[in-house]
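What follows is part of the complex, with its chains left where they were.
Note that the chains are named A and B in the order they appear, and that numbering of residues resets to 1 at the start of each chain.
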Amino acid sequence: MTAAMRFVSLSILAPAILAAADIDGSWHLALIRFNERFSSARVVLKADSNKLTGTLNELKLAGTIEGNHIRLTMTRPNGSELGVLEGDLDGDRIGGTVKQGTEETRFEGRRAPAAPAKPTTHSFAPTAFHRVFSSAIAPALRIHSGDSVRTTSVDAGGTDASGVRRSLGGNPLTGPFFVEGAMPGDTLKVEFHKVRLNRPSAGSGDRIVPNALTPGYHRNAKYDDKFDSSWKLDLSASTARLAKPTERLKNFQVSLQPMVGCVGVAPPGNQSFRSGHLGPWGGNMDYNGLREGVTVYLPVYHEGALLFVGDGHALQGDGELNGDALETSMDLEFTVTLQPGASTQAPRMENAEYLMASGIANSLPEALQQATSELARWIERDYRLSPNESGIVLGTSIRYDIAEIVPQVQIVAKVRKDVLATIGK
Amino acid sequence: MTAAMRFVSLSILAPAILAAADIDGSWHLALIRFNERFSSARVVLKADSNKLTGTLNELKLAGTIEGNHIRLTMTRPNGSELGVLEGDLDGDRIGGTVKQGTEETRFEGRRAPAAPAKPTTHSFAPTAFHRVFSSAIAPALRIHSGDSVRTTSVDAGGTDASGVRRSLGGNPLTGPFFVEGAMPGDTLKVEFHKVRLNRPSAGSGDRIVPNALTPGYHRNAKYDDKFDSSWKLDLSASTARLAKPTERLKNFQVSLQPMVGCVGVAPPGNQSFRSGHLGPWGGNMDYNGLREGVTVYLPVYHEGALLFVGDGHALQGDGELNGDALETSMDLEFTVTLQPGASTQAPRMENAEYLMASGIANSLPEALQQATSELARWIERDYRLSPNESGIVLGTSIRYDIAEIVPQVQIVAKVRKDVLATIGK
């Protein structure tokens, strides 16, 4: 018996008189073809007697409800008809079929979860760590929009604040956090209130990654394979020194600027990317500007979004030039808010001073194009500017940061908020 | 009569007894083959009786002087013999032949000019402007190492501080300044003491250059061809506004940060590059960090170096995103010092806060490689670091600026001097 048949048989028994009142509101559908749950959609419905109207993502719906049976015509934003959605209600569940021409897609769904009256702050102590960004990983914690999470991350090699190895290496991630109500096409807003160091040690590479150097440099450089690049962190002074420095670096000291290396959601479809990857879903962004006080906006591709965090850096130069940074464990606190339907093409960020658009791509030229275009679209939309006007604003005021160069590239394009403030929204 | 014959005949008349004393010091040779003066070289000689020793660029010379005739064996830095230099003196002139195997190169030269006792500050009012960087352009002013120049530049379109059009457009350049004693392989140090605006107007583009945008942005952007992007500069408040703003930009205001767009020497050989070009010789660098207080180091390719300056910008975002900036005329003052034999592969810069290495190349990835490698080599040399040690310093502390993206690319790699100060030289 297929799910569709079950719904049909159950609906015979349901009292039709209650349906109209019950159907109003938001529903989450899973879309199914060839036995694959390939996508999800948010449906919002409103009944007026047996007339039914609503939306399915960006589509408009209009039709009827007869008992528990609904039948809705789907219309594109441009007004053209797309097909018909037909289904049956069973309390908080719904099931049926979408027909477009000769193609049929099954759906199964349930009423969207109600948000609690007030947000919660969750203290989450991770017990397992994940080395891929993937929707295949079961949620570690379910939270609601507006909730905050206090948690910790292990370092890139899997060692925690106490020096205990907790995972294989390669940026083991804390999470994933399932955000109730998040659906594909939404945006997740993650405000980092605390990005704090929690131990006096870090490790780093000691060579510049090959693709940041010329062939000539490669041919001449003589490396010492036994160089010790472990670091001592002085958390009170906020400085770092090599734990066992060479003679020339015995006084070398740098100031700490703690940052989060990995922030990302489950990538689209059934893809799994190593936690060293980055993409439009975020991931191993390794941006040294992603510090305490920064808000990150991420696109949602799966129900619940599935947010992962990890890979704390005590300090990192631009481009993550050693392939890593001062890798260490972290205490993190962040608030997650859902922005329904406010899709972003790629990670965006914001702090007190700047709007920042990430361009994440395969190469520096493409990353620069994406970052610039995304920042231009952002201010065109929020400040109602034409392309000439955004050209004037960014031509005078854009700043680029080269955030990451391996294995994908991230360039951040940013513009000062005080410059934008002279325009007014 | 060839030059060589002239030297030979004249030398017969010269009193041999004076030669030994006269030859000591520095000589500048032009090297000639197939009627082409293809390079220059600095020769330093010292006579001890009829024994003669010295250098020709990086080569060692050893031989004899007999009357006015000199004969010197040339030895490479690795000790291998390269060939023989033979010539004749005629007062402050010298001529002869270099033989390497079967190849013969003629040379003609003269005693290097003596530096004056104290530096001069030249006030130079340009009367002609040049739209190429080229060794084919006659010097506008001859200066000595240590001298300063006070001058002005017209804007990128050729208009001066009074609003008078003085040249065709395309970054017309002031200069070239011939630096007495500068020879290929030297480095020119140019300290910008004044980079000052001198008129209340500027012009700019109003579109982002195509290669900074995605195809998707291109396909959707509707541009207004009549957008007016002339600017009013308020020099006392150090701000700019559009002269005829659109409704949305009527209050848009930016703070000025005057910078020099073009600083460069004559490029190698008989090449001429438009003043919109950039390369290892500098040129249209368009780096918004090249402001008052910055020192620029440039490689020398020709006798006299031939320094050009121009293309003032009242303000520019990163990457010169409009293909131009707030283009305006400028008052400039700079001191030029020669660093003999201290070759740099590409422009380097320095200000109170940073060491900065330019990577100028055909693409962003290559520019990043060059900038990183050059900065690494710089600190390895000046701070006596190994590649692992420079990796540690730059991995934690490098910053990149994307200076220019069209028509060539410039990325500036920089590191704070206070970080380097913890190492000590």
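Observations on the model:
Here is the rule we use: contacts are C-beta pairs under 8 Å (C-beta built on N, C-alpha and C of every residue); 3 or more make two chains touch, one makes a residue touch a chain.
A quick note: this is a predicted structure, and the numbers were derived from the prediction, not measured.
The complex in this file is a homo-oligomer whose displayed part has 2 chains and whose full count of copies is 4.
The rule we apply is simple: only the chains that are shown with their structure count from here on.
Rotation angle relating chain A to chain B: 180°, from a CA superposition, given to the nearest 5.
Inter-chain spacing, taken between the CA centroids of chain A and chain B, is 47 Å. Within the complex formed with chain B, the residues of chain A that make contact are 204-208, 211-214, 216-217, 221-224, 227, 229, 240, 242, 246, 248-249, 251-254, 315-319, 321-322, 325-326, 363-365, 368-370, 372-373, 376-377, 383-402, 405, 411, 419, 422-424.
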